[in-house]
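Since the structure comes first, as structure tokens, the remarks are kept for the end.
Removed from the display is one protein chain of the complex; every other protein chain stays in position.
Per-chain numbering from 1; labels A, B and C assigned in written order.
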């Protein structure tokens, strides 16, 4: 059967930190898989290091690649809203991933993680597992709206727990930066009971700094996202890393698959799909472990 | 303009080669829509790069332009949002926002220039410092997130980026006007002559009764104002500013200037060359989007190779004409 | 070393001022653990900045070092992981990894240097190009993610960063040794003399029977090898490399060199100054983390202000001694 050729544009941020790296990998992997499965689908992938470049990419897809659908993980919400709206108005199928647009009802399909839950689940774990009066430090990501959402939710979850947040500095979702910040926390605070690293890459830097200071027994660390190395350590029952909070980079795969299905099946593929953040514990870790992913 | 400038021939050849490549890869490349897109988005870096040509020709450097653009965009948005309730969704409000961007750029450029000429600190250090400062300030103003323009104003303001005369949108017209004025000043005005003299040998310039500090300061002020103008065109495009706005624009602008044949050590300014350089850089991006060449991870590598090749092409010609 | 170099006095004063400030802000600042941390972290940029001092003194520039470091770290990890099954978890494997990093650095530096001296392209463009290329290659090698060293090897290799002689860990010792060797070469070796001569006036150097291209090439090769050495110390720290490793190291290294009093236009190399510059930059970060000064969003602004102030301090002294 000679189906009509459909072109799907995919615009995502470039792999500048671990989570995005994982997302990039899943995107390419899924594209390869879907391309093989559905020969009438063609994918156009672009990655951008900032909003302006992403808007350029989307413009180019419209002007020169004649796409039928756009799957986009907006680098930032506000600046991308109007350009994506223009794509929609040109009659294309639009899937928005992870970061919502600042105007509702533009996209056909929305697939996202839940940043508020991401912060809340972590905060609740801290509240449940620390004594009142415990002291913690926080490493934040790159200053962005989603980082703000996560941190606010985290702080809200701690409300009334008498857990003291000693410090919150930016580790930029980067291992090296997190390592430096954690070293300085350790110099500065004689007592730290736990660390919210808010990202698995940062957690790795943090744990290294703690190990170098030989204070592994004093504190535990919670990262976030669900990186395979971290999941493995939870599976192995590492005391220092009791749990992790998911924010799966694989959500791009779901988005791509659903968009593809829109063209190859008759099932309606619109709506909102929120992939909640879950707590990975030693008990359930096995089901979050993907040894082949680079992330 | 009467004589052909041989140094801009190199970049021109590289540009033509890229256009041919683009056409071969995708027939939509030469479609008016694509050309408008590419030209319009070149305008931001283009305006900045024209100003940067003067700064570099005078022997200076400005690393702060990207952060400055983000900061000015933030300021303009804050100003417009603050005025919107009282003045209403109105062109007046937008004009004030534009004024804020351009005057802010003037002030920011003056700050850089004054630190360099009055406090006599290396331009690299001064602008590295202000780069950090502007970047931090916008992040702080936006509270780590994004500053967005009031949506009513946004709608009103939007045609400044997307509208124009036919396919010649305002950014394209602005860029063309500034490039022509820049080339003219570099070639035919006293200011341009003085800028080249200072970059060539500032001691000779001083002995020739040129007010070296003033001219140098003016190059930074001019660049600041052009950053402001770029912001005036940028805000209607995305309607927002954040800590990631304008990241690495400084590197792109400097690269465009140097690809265009202006020497980093100063003394020889080629505004036409800079325009070519800007277009070359934009086209590389555009062409990478035209075809699924390779893994997107390797885009940066291809970009790097093309930049070096573009300059090799130019240097070969150059060397050949020198013998 | 016998005479006091007046140009390094400025950065030294800035450094002392920062140390005093740090001590006042937090008593933990002078604790041995903190000092070890800061010095050890400085080592990567420090090694690179010492090499960069030679490149800049000879009138060159290298923007690719950060990407090169990431790329070399990736190569070394891939090599060690590949050899681990056959050679086993063994110092031999690690030595081969170290060799890969250093020889890779040599080759990468040679590539930069050859494009600059043989193809005669501006260093800015060449290294901007290779910066993109190396960065892309590591991202591609890591498949967008992170390359991690085999955990057995990791454990074995770890002491190279964390171990040492008492609080003098290996990175600190290495940095000190390279700084001393660098200062010595700049002052007392023919190579250093020729590097300064080339940066000062390359025609004069050529007329003095100095093989200008060879010396220039050597500065890039030296820098490449020092990047390799930095990687040898970096890999055992976190045992991984990714596309975000070494981002902006080039800017930090160049800034350290210039804060240290080496002129960007070349001709006058101050390795001690560079060491001060590196320490100043590390201390600023450390102090900002130790003191809860303001909103962390503003860290960059404070950093910028301190960098400019540090140089003002130095320029004032300098100017005073000139009158």
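Heads up, the rule we're going with is that contacts are C-beta pairs under 8 Å (C-beta built on N, C-alpha and C of every residue); 3 or more make two chains touch, one makes a residue touch a chain.
Assume contacts and distances are computed from a predicted model.
J.: Looking at what's absent rather than what's present, what does UniProt name the missing chain, "ABC transmembrane type-1 domain-containing protein", "ATP-binding cassette domain-containing protein", "Multicomponent Na+:H+ antiporter subunit E" or "Inner-membrane translocator"?
T.: Options "ABC transmembrane type-1 domain-containing protein", "ATP-binding cassette domain-containing protein", "Multicomponent Na+:H+ antiporter subunit E" or "Inner-membrane translocator" narrow down to "ATP-binding cassette domain-containing protein" for the missing chain.
J.: So which shown chains sit in contact with the chain we cannot see?
T.: B, C
J.: Who touches the missing chain here, C:183, C:196, C:250 or C:285?
T.: C:196
J.: If the missing chain were put back, which residues of chain B would it touch?
T.: 188-190, 193-194, 196-197, 200-201, 203-211, 267-268
J.: Against the chain that's been left off, what residues of chain C make contact? List them.
T.: 188-190, 193-194, 196-197, 199-201, 203-210, 267-268, 323
Please note the rule applied: only the chains that are shown with their structure count from here on.
J.: With centres defined as the mean C-alpha position, give me the chain B-chain C separation in Å.
T.: Whole-Å distance between the two chain centres: 30.
J.: Which positions in chain C are in touch with at least two other chains?
T.: 139, 143-144, 243, 297, 299
J.: Scan chain A for residues touching two or more other chains and write them down.
T.: In chain A, residues 15, 24, 28, 143 touch at least two other chains, as defined above.
J.: Contact residues on chain A for chain B in the complex?
T.: Where chain A meets chain B, its residues are 14-15, 24, 28, 44-47, 49-53, 55-57, 59-61, 63-66, 75-82, 102, 142-145, 147-148.
J.: Any idea which chain A residues touch chain C in the complex?
T.: 15-18, 20-22, 24-25, 28, 140, 143, 167-170, 174-176, 179-181, 183-188, 201, 204-205, 208, 212-213, 229, 293-295
J.: With touch defined as at the start, can you tell me which chain B residues reach chain A in the complex?
T.: Within the complex, chain B contacts chain A at residues 26, 28-29, 31, 33-34, 37, 41, 44, 139, 143-146, 148, 154, 158, 234, 237-240, 242-245, 247-248, 285-286, 289-290, 292, 295-297, 299.
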